[in-house]
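Contents: one structure, followed by commentary.
Note that one protein chain of the assembly has been removed; the remaining protein chains are unaltered in position.
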Amino acid sequence: MTGKDIIKITLNLVIIYVIGGLILALVYAKASPVIFKNNEKAKQQALKQLMPDADDIKKAGDWAPHEKHAEYFIAKKSDETIGYVVQSFGKGYSSYIDTLIAVDRDFKVQKINILHHGETPGLGDEIEAESFKGQFKDKDLGHLKVMKTETTEYIQAISGATISSRAVTEDAVKNGVDFLIKTVKEGGTGNVTGRHN
Amino acid sequence: MSVKKEHELIVSVSPHVRSEETTSRIMWTVSLALLPAALAGIYFFGLKALFITALCIVSSVVSERFYLKIVGKKSVVGDGSAFLTGLLLGMNMPASLWSFSPFTAHVPVIASFVAIVITKQLFGGLGFNVFNPALIGRAFALISWPKAMTIWNEPAAAFLAMDAKTTATPLGILKEEGVTRLIEVFGDKINLYTHLLTGNRAGSIGETSAVAILIGGLFLLYRGYITWHIPVSFLGTAAVIAWVFGGKGALFTGDPIVHLISGGMMLGAWFMATDYVTSPSIRKGQIIFGIGCGFLTMLIRLKGGYPEGVMFAILIMNCFAPLIDRGVRSRVFGAVKQVKAKENRK
Amino acid sequence: MSQGATINLKDQILNGIIKENTIFKLALSLCPSIAVTNNLKNGVLMGVAVLFVQVMVNLTISLLRNVIQPKVRLPIFMLVISGWVTVTDMSMAALVPDVYKQMGLYIQLIVAFASILARAEMFASKNKFIPSMADGIGMGIGFLFALTVISFFRELLGKGSLWGMHIVYTKPLLILILPAGGFFAVGILMALFNWIDARYMKKTSPVSH
Partner (left out) sequence: MSNEFIKLFELILSASLINNFVFTRFLGLCIFFGVSKKMETAVGMSITFTAVMMISAAMSWVIFNFIMVPLDITFLKIIVFIGIIAGLVQASDTIMRKITPGLYYKLGIYLALISTNCIILAVPLVNAGEKYSLLESLAFAFGSGIGFALALIIMASIREKLELADVPAPFKGLPMAFIVTGLIALAFTGFSGLITL
């Protein structure tokens, strides 16, 4: 191999890599805003679904359940706060269960949604079922408890998946609500929004 | 053909099988040894238990016949291995499966098919299977129908009752609510032990009666069909780990007896882990195998997601059995080589 | 010429689907493809993604074949492949975000598919534009076909649904959507393919010889 060859080959490589890089950068420039917008849209939709009455749901801050990044939001209807939405994690059977919880102004749970989990198919994945999630309506902090027997006052466990049921109820939801009460009540609503707006 | 098969079989499992014993005699003797435990299960769980066990046996034998017919091999059903697999599988199923709303009676049938065809016949038939067929059948069922496989009937209901009350197994209570609650459920400690020993507790059909299983196991040991290595190292390791790590908080406060006589520990240690084909054939390898089973069982029971770990522990060790055999054997050869090399140097 | 090209095209496509089916016959590029086949939608989309990458890579390399220095062809092939994979990755993230969430990693791993590199090296770097495209389409469709078949059975039996819609309201064989069941499904389908192949070969061999 002569020096000339090496230069030729290097040039060849460099040119093709630069062109490839440029093309990719171009595609990236086109795609990344769309990706970003889609993610934002999906997030807004998920929030809206939990708080159908609200006309404005704004991020209020971050927190870190189980050392994971999570956010919380304030839901308003014609400039009046009607509730809060908090993201939280529960340590389940084989995964951390990513949950969104909506509460009203008295910190009673309105609705929850499971965003992501890796629980056992056929057992633990029933936390996604309406029959389980529906139980959370109007529960306050004191009633977020899993019972293995039939109950409407507390949360009834999914048969065969007590660990997953507990993870959602007593870890994710309870901690999320507890966090909201502590931050919003003690920090004061105005304070929290003021800091971030 | 069948003569050739038997011959092959004996070659592959030679360390255990005495040449004068035929495969079929071994299979029928092991089935006989299982009888006390099976009868105890039927006594405690009633007619449903009998139906499930029979269903497993029939499905296994039919699956084997069916498969052999399709591939055009001569039938070796007479060797009793399909019967034994069906019996073991049936004993590892909850009696509650005999239920028509929801319908779950197909579970034993499909599990038997998986046990016989996928785990045994696809590997070339008895003697070549790597995994214990009955255990694969049960694991397959547990994962495919996780709910149906974890509904446990309360024992000692009326013999003919078709819908018995459901309850948690002792290990389930132990896992979720702790040992204090377990003793509370059974009254006192002595009561707990006697219930576990006789088999008057929730669980799979054939695993509940520790005494009946022990009788069968000792019978096999006495007749020389199995050796002490696997059961003793299995149960010993499990007992030590249960004693050291099984307690709450402090070390050395666990209760090894509860762990030994609950769940499938006894049935697994005496009848499943000792399967000739799927365990190592050299003594030293068998001890390693047993220790591995005991360790993994307790790992899953104490730290894992499932309340019971015997089945998975044995299956995982089944994966390692060929490797253990290979390792132990090559180390023996290695030692010989070293000696020879030294002699050569001299 | 157009006549010849179409026949050729048809043969090449058939070749990719049956004789040299990447998954069932050549057993290449198994990894990320099987991981996503526990439902039909993901399986088909993965197949489409691979089809797209395969065709585009073949086209690009066929175009560049006179420019590329043979000594550095492999790094350049890798660049072309990973470039197209990145494009696919980003487009899927933009277009089908919910699917992308589940299989993003596996889309990125298309880079390591031996079959794509092999076709680039064996075929596209030596052939003209149109045959290269036909080859890419054939291999890609074969791949798509295999993934569709696997994911069809796994979703139907494992979840009792197809493309997310419930067909039966029980889960007949839940294990099929789990990893262990995935291996069983592929193993059994492969054996089935072998068996059909053996039968088919026996029947046609007197004719072809």
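So that you can tell them apart, the chains are marked A, B and C in the order they are listed, and the count of residues begins at 1 in each.
Basically, a residue touches a chain if its C-beta (ideal position, glycine included) is under 8 Å from a C-beta of that chain, and two chains touch if they have at least 3 such contacts.
Model, not experiment: these values are computed from the prediction.
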Which displayed chains the unshown chain touches: A, B, C
Among C:Ile13, C:Leu40, C:Val55 or C:Val111, residue touching the chain not depicted: C:Val111
Contact footprint on subunit A, counting only the chain that is left out: 20-21, 24, 28, 32, 91-96, 120, 163
Contact set of subunit C toward the excluded chain (per top definition): 27-32, 34-35, 74-75, 78-79, 82-83, 85-86, 89-90, 105, 108-109, 111-112, 114, 117, 175, 178-184, 186-188, 190-192, 194-195, 198
On subunit B, residues whose C-beta touches the chain left out of the figure: 12, 71, 118-119, 121-125, 128, 130-131, 136, 139-140, 143, 296, 299-300, 303-306, 309, 311-313, 315-316, 318-320, 322-323, 326
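Going forward, only the chains that are shown with their structure count from here on.
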Inter-centroid spacing, subunit B versus subunit A (mean Cα positions, whole Å): 44
Whole-Å gap between the CA centroids of subunit A and subunit C: 34
Centre distance in Å when subunit B and subunit C are each reduced to the mean of their C-alpha atoms: 42
Sequence positions of subunit A contacting 2 or more other chains: 122
Multi-partner residues of subunit B (each touching 2 or more other chains): 145-146
List of subunit A residues in touch with subunit B within their complex: 93-94, 120, 122-123, 159-160, 162-163
Residues of subunit C defined as touching subunit A within the complex: 64, 67-69, 71-72, 75-76, 79-80, 83, 86-87, 90-91, 93-94, 97-98, 171, 174, 177-178
Subunit B - residues contacting subunit A, complex: 145-147, 150, 176, 305
